[in-house]
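All protein chains of the complex are present and in place, except for one that has been dropped.
Moving on, here comes chain A:
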């Protein structure tokens, strides 16, 4: 094997010694066996398209297409460049140092066996295994999709190509939507204004008629006549004779399908129950459904109940005037109980989520500083207490949400979801807190206290009392947890689990009894 016969070679001098040792090599790409590195290179170029030069390169130039694996070749490359045949700039390539260079990826020592190759893009040195991706580069070694030259590169350069890891196209068409909506709605808004105006005039007219005639003997008759005249003055009624079908549902009129005029648009419509093409709505209801319109004061009426007159309005006009109002009204209503409670639950959740990293930090700092720092420990204990308090509160609140009476299927579903979410949250956040007590109550502390005080409680030192109390607290917390698990396991009929949980519970109980007897009066 001679120095020039393979781009995979390490340094020229070292290869000589390996002459006879070099055996068949395996192509890293397809696993085919090849007789020599030279063959491998030819194979890589031909079969796998690894051409560092344009495809037109002829075989004779291949030997020197070995771009810079050692200084010698680099010099050659330089010669080539000066002749203008090889264009690739290699100044950014790391120069191999014999016996010292390691693969930038795996750190292995680079030699003739594992190869020694520059990533054409970043210029770092790699072993064969870690410089096997193909990338198109321009003469400056920059990524250039338009280039015709495939070059070897490392995996990092490969995956960092623009667009390689891109995904998730979205297209926001809200603006287009809003533009069309605005265009179409402008007409609608005009119609609404017009109809509102008519409604106002009609209702105010009716009120005035009532006020004017309320003391008359012929009140009913006069008001009635007045309204008929008023209605005709608000809007021109469509000709009765011409209408053969309802203006909204298009059903033909007949004996059972009576014709009605909408008092706001004059259109002729039916009043079928099924379609509600029009309805006769009491004036008072209309007024309360649009409280923002400036209706006449009804205070001048002797009895408001006299104002029982109805106004017939078609469904189209109703929608124009009242639909948006209705929606705004319902949106402004107070949140249902369950949603209100959930806001509280969420706030608690945020509190816990914000506390946790602080707690973790405090914990880490104690772990990292072996010299126990009183204030740090106190701080940790305080944080933990706070967390547990909030979690208990959270648990309580979530349980009370689950107890709430729901007013609809939707609320019921939301309730179930909240219950699921809350139990998952507690399970996830509460458990890490269980690990702490021994750190909060290190042995060293106990020693300290014993020496400082001879006071004994039930033959226990203060430190022991403290320790047992702490343990008791943990046990009680855990008892509570296991009990909950047991309940849910029993409810979901996971009996196998329930049995093992039950044994657990009884063991915890035993421990509690044991501790309590030790503590005696100092129990709590």
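Here, a residue touches a chain if its C-beta (ideal position, glycine included) is under 8 Å from a C-beta of that chain, and two chains touch if they have at least 3 such contacts; residues count from 1.
Throughout what follows, contacts and distances are computed from a predicted model.
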Task = Among "small monomeric GTPase", "Methyltransferase HEMK2", "KLLA0E18833p" or "Ras modification protein ERF4", go ahead and choose the protein name stored in UniProt for the chain not displayed.
result = "KLLA0E18833p"
Key: Omitted-chain contact residue, chosen from A:40, A:112, A:135 or A:397   = A:135
Remark   = Among A:196, A:497 or A:516, contact with the omitted chain is made only by A:497
Query = Contacts of chain A with the missing chain: which residues?
reply = 28-31, 47-50, 55, 129-130, 132-136, 143-147, 150, 155, 158, 161-164, 166-174, 176-178, 180-181, 184-185, 188, 323-324, 327-328, 330-336, 339, 342-343, 346, 408-411, 413-414, 417-418, 420-421, 424, 427, 431, 434-435, 471, 474-475, 478, 481-482, 485, 492-494, 496-497, 500, 503-504, 507-508, 511
